[in-house]
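To start, the structure under review is shown below, and the notes come after it.
Note that one protein chain of the assembly has been removed; the remaining protein chains are unaltered in position.
Up next is chain A:
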Amino acid sequence: MKLITVSGPPSTGKTSVIIKTIDHLSQKEIKVGVIKFDCLSTNDDILYKRKKIAVQVGISGGLCPDHFFVSNIEECFEWGLKEELDILISESAGLCNRCSPYLRGSLAVCIIDNLMGIHTPKKIGPMLRYADIVVITKGDIVSQAEREIFAYRVKEVNSKAKILFINGITGQGTLHLADLFMKEGERENLKDSKLRFTMPAALCSYCLGEMTVGKDYQIGNIKNINL
């Protein structure tokens, strides 16, 4: 089974791009399933189910979504094998812009959109920098020049990635993404596989439910601004 990790900030069109890409794969009788990681709630599973795509949802709730991802991905992979999938796609939102839920040896796709402003590529960090493919959506609502400037800024942050312009509404460009998915290698399991980048560090009193502001209440991994 191939494992493909897809991530990107909220509302960039991850689900639309994935569904349109799966349409092409289904036509070739490739069986694809999706694990949707989210924080508080998601309705995206309904969209997948409507398309008869096997889907599982993981809601991290009070936990860091990245930590939640890495502590669940192996079981998700086993679910995919049991479902006899050809391709398993994990979809997760990069909520703190520090997330990078990519594994070495699995294709990593980052989905961002043209509306985020030209400084955003620098702010997103590891999620963009460590991706193999960067998909840029919503190109139809900005000018040609802005598309070019945005793509250039993406390239400054990640010069190695393949950049694809995809229209999530019409699906233009998803055929090529489907081709790239098919070129991805097979994996038997995720035993001892490694993350591409460390997770955001967190272990302090606030992680454990502390709500009061003040030095006396801060225990653990604390960092202060140098004012």
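The rule is short, and it goes like this: contacts are C-beta pairs under 8 Å (C-beta built on N, C-alpha and C of every residue); 3 or more make two chains touch, one makes a residue touch a chain; residues count from 1.
Going forward, contacts and distances are computed from a predicted model.
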Complex member absent from the view - protein name from UniProt, among "Tripartite tricarboxylate transporter TctB family protein", "ABC-type lipoprotein export system, ATPase component", "Isoquinoline 1-oxidoreductase subunit alpha" or "Inner-membrane translocator": "ABC-type lipoprotein export system, ATPase component"
Candidates A:N43, A:S143 or A:T198 - the one touching the absent chain: A:S143
Sole residue of A:L81, A:L175 or A:A201 that reaches the chain not shown, by the stated touch rule: A:L175
Of A:I30, A:L47 or A:L115, the residue in touch with the unshown chain: A:L115
Interface with the unshown chain - residue positions in chain A: 114-115, 117-118, 139-146, 148-149, 151-153, 155, 162-164, 170, 172-173, 175-176, 179
